[in-house]
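Missing here is one protein chain; the remaining ones are kept as they sit in the complex.
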Amino acid sequence: MSKIPVAILGPTGYTGLELIELISRHPSMRVAYLASARANAPRIDQEFPRLRGRMGDADPQCRAIDHGAIADACRLAFLCLPHEAAMEHAPALLVRGVKVVDLSAAYRLKDPAVYEKAYGHPHTDRAGLEHAVYGLTELARDRVRGATLCANPGCYPTAAALALVPLIKAGLIDPGTVIVNAASGVSGAGREPKAHTTLVEAGENYSAYGIGSHRHQPEINQSLRMYAGVGAGGGGGGGGGSAEALFVPHLLPIERGILETIYALPRPGVDTRALHEALAAAYAGEPFVAVRQEAPTLRDVQRTNMVHVNARVVAGRAVIVAAIDNLTKGASGQALQNANLMLGLDETAGLG
Amino acid sequence: MSKIPVAILGPTGYTGLELIELISRHPSMRVAYLASARANAPRIDQEFPRLRGRMGDADPQCRAIDHGAIADACRLAFLCLPHEAAMEHAPALLVRGVKVVDLSAAYRLKDPAVYEKAYGHPHTDRAGLEHAVYGLTELARDRVRGATLCANPGCYPTAAALALVPLIKAGLIDPGTVIVNAASGVSGAGREPKAHTTLVEAGENYSAYGIGSHRHQPEINQSLRMYAGVGAGGGGGGGGGSAEALFVPHLLPIERGILETIYALPRPGVDTRALHEALAAAYAGEPFVAVRQEAPTLRDVQRTNMVHVNARVVAGRAVIVAAIDNLTKGASGQALQNANLMLGLDETAGLG
Amino acid sequence: MSKIPVAILGPTGYTGLELIELISRHPSMRVAYLASARANAPRIDQEFPRLRGRMGDADPQCRAIDHGAIADACRLAFLCLPHEAAMEHAPALLVRGVKVVDLSAAYRLKDPAVYEKAYGHPHTDRAGLEHAVYGLTELARDRVRGATLCANPGCYPTAAALALVPLIKAGLIDPGTVIVNAASGVSGAGREPKAHTTLVEAGENYSAYGIGSHRHQPEINQSLRMYAGVGAGGGGGGGGGSAEALFVPHLLPIERGILETIYALPRPGVDTRALHEALAAAYAGEPFVAVRQEAPTLRDVQRTNMVHVNARVVAGRAVIVAAIDNLTKGASGQALQNANLMLGLDETAGLG
Partner (left out) sequence: MSKIPVAILGPTGYTGLELIELISRHPSMRVAYLASARANAPRIDQEFPRLRGRMGDADPQCRAIDHGAIADACRLAFLCLPHEAAMEHAPALLVRGVKVVDLSAAYRLKDPAVYEKAYGHPHTDRAGLEHAVYGLTELARDRVRGATLCANPGCYPTAAALALVPLIKAGLIDPGTVIVNAASGVSGAGREPKAHTTLVEAGENYSAYGIGSHRHQPEINQSLRMYAGVGAGGGGGGGGGSAEALFVPHLLPIERGILETIYALPRPGVDTRALHEALAAAYAGEPFVAVRQEAPTLRDVQRTNMVHVNARVVAGRAVIVAAIDNLTKGASGQALQNANLMLGLDETAGLG
């Protein structure tokens, strides 16, 4: 077996399960170490019976988070851990030569002050933060290729940045007028049961939450600055709007998928065709982006690593609709895409 | 039995079912005539077995649409018919002394040219259109009380207008910057099966549709003109936006409920408190409006005639969230509210 | 106001909410006391915002469980409490002259040994158990009328007993061959979040649970003994089956509703017509039972107090399908039906 061995730390959540399912179909990667922080490390195929008989040669038994053992067995580790645990384990793995793709938010926000405000605890690995590469693959492919620590982007910011960056860079919309009206399936809230995520409460329901205060708002704005140059003194436009994009997430009564309906004022003279062509040009040849003539639906992207995006000008506003699967392109799929690059593999391997 | 007898024309759709259920609990109204256009008029409790044994003394057998017989038996008729059929039957009932609450769109848009553009067929009852009262009850109570023909508002426009009118009238937001991001359950698409309304296609899905081209967009803008004076050359504000509100509906994977997340630029100095107080003042004493401190969810309003609304200023924008049940306050509930007024009954009767 | 004042103990669960909604439409009953065991008794319309403005004159503020105060204010109390708390509070209220409808399982199983085996804790009010009336209304109407303590039946047993008792009493099916294959919405599991009741786990899912070991199995069998005389040495039939009905519940990915598909061997010569007529005769004039020619669906009964039942003989077996709403006829609706009788009111009041 010449498959590259990788570890998953924290495999008992939904991103862990998704990674295991993806890697089980990967032609040149295999799960060699499942590391759980639980006192009694479970068998992952008892935790998720749908993995029964579907993990190939991988050992379903989770083990302790033992950095040395992981380094002995694996070349790369996926961290599906709480933010604080990620900051603890990432450096310990890196120092032992294990590349890391971190699916938590620990290394996403470049400014530790912004991080600490958004997440409510101090950042304990500023060195790591400095050299971590933000892995929005389509916009950072070359940097990801050389990364040892990849900060896998948040689900909402992935869709928002991929939809907006080409349009802002091309000067087609006013970044100071951006409103990201987003909706996500419940799996985005994690596996831990909560009062608002039961079927009775979340089913047949729909609601806005974290209006203007969600942790992904600074991450979206960071991407617009990093990749589209929105920033310092600028962008605001004449609308009197803030220079920052406004982000309003909603909870959908479904398992998975994110659809973002994004509003902005177009620059004078910009029409639907201009928006479409800018997106089409930006993403020509991209394996995981489909620039659509019609607004996508969640069914178009669920359980795929694709981003579907459509843009138009209507009634004087730009309306951009972007759809991804929050657990795939919004988490584990993009993590695998990044890992493929970091390991010198075909970027699309295991993601078909 | 001194209950007031009413008719329902077109009871085999979802608004008809909702009306029958509501009226069956009404202390002083009863269904005296069910009129179906079908060749073989069905028993309504075979069409909807959930009505078995729950219609009190009402006859579950549908009959033909016979204007004379309806006039003999009833004082008021609810029209749950296609738009074109409504324009045919409303005048025939009115001339026979039967008051009419029309749940179709036939009499909603005051300008026949706007109607014809939105609905794709000519308006064939301009006389009726002229004297019809647009029944957004909270904003038109006195006119409804004296109406003989009430145009029951569309579902989306009901929530949008109730949320926006007090804020625009108070000068708190710029009407030229309004974006109504709305989401509705599938019952809004009617009972007829369609390719996109099956459980497999609509379930676990979510999508935008009719972006900027939905028939309810002119109705929303008509309400902002009628009730909030938005209009002629004005309102546009400095944002370069259109003077018209932009309306973007989405389809939710649920049966019922509409939630609208509405964005606008606040006038300088306007804060959350100002928005809240304007709404609270406008709706003080209203039995069917709750001005909330938190954003409502659909569960808060489903199967009630309530509107829940919350407004705030965040990141330089006003964000208003309004929720209704599309079949109750957005259709049959408001129709009954209007009928109560037109018949001199307690406005809330049967709607508890 | 001459409405009869009642109390609800434990109103923050789903049966409490359902009761409040039902009583708010009741013409001659009102909620006069909401009693919560929580340290900080909540306002019920903050706990359930859908109650905002919909409780009439009732005070939404929950208070402590104070037996004296409840007795001062109310003539009857609904107990929506855990089983053990019900056994504590029921006697204290009864002794103060307050009638009690208990929605827990505390007083359902007549044999304390059976109770203790099923529920895992001792029965602490055997006196109460002795004089409690099991409130399967259609089969125990006269006894309920005179009851001071009514044990409101479990949801599954309500549907099973109403479907089976007339057929067994008429000698049409062999009670020793009964299999109750049941399916319930998630609200039956209560409001407390659990690992298997989140939308991600329970949604788009379906599973059998508690196969042959569910607490409602002894309650079903008790009803077959009590009302249909199944028992002592008999019933077994020639099938080699157990004399006890087998009960296999399943969890449906919906909020509410119970549908039971019940199998049994018919006695020789029994056909569909005989089954139908036995049910029709047993329930002639019953306001809340519809004997159907076709198998009912959950939509037919959701949010009503109805039982829909259909029976047929096919391929040598009797197949009986019964549907109820687990929160209405399976809990709060039947509780109100019983309370109406205990208070000398019209049995159907508030349940239309």
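For clarity, chains are labelled A, B and C in written order, and residue numbers in each chain start from 1.
To be clear about the criterion, contacts are C-beta pairs under 8 Å (C-beta built on N, C-alpha and C of every residue); 3 or more make two chains touch, one makes a residue touch a chain.
It should be emphasised that the depicted structure is a prediction, and the values quoted were computed from it without experimental measurement.
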| item | value |
| --- | --- |
| Options C:Ile65, C:Leu93, C:Leu224 or C:Leu259, residue touching the unrepresented chain | C:Leu259 |
| Residue of B:Ala64, B:Val95 or B:Leu199 in touch with the missing chain, whole complex considered | B:Leu199 |
| Touching residues on subunit B - with respect to the absent chain | 14, 185-187, 191, 193-195, 197-200, 202-204, 253-255 |
| Interface with the undisplayed chain - residues on subunit A | 24-25, 27, 49-50, 52-54, 56, 204, 287-288, 290, 292, 294, 296-297, 299-304, 306, 308, 352 |
| Touch residues of subunit C, complete complex, unshown partner | 177, 179, 181, 183, 201, 203-209, 211-213, 217, 237-242, 244, 246, 248, 250, 252-255, 257, 259, 261, 263, 265, 268, 295-299, 302, 312, 314-317, 319, 321 |
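The working rule: only the chains that are shown with their structure count from here on.
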| item | value |
| --- | --- |
| Residue-number overlap at the subunit B/subunit C interface, same or different (half cut) | same |
| Degree value of the rotation bringing subunit A onto subunit C, based on Cα positions, nearest 5 | 180 |
| Approximate Å spacing (C-alpha centroids) for the pair subunit A, subunit C | 46 |
| Length of the line joining the C-alpha centres of subunit B and subunit C, rounded to whole Å | 37 |
| Two or more partner chains touched - positions in subunit C | 204 |
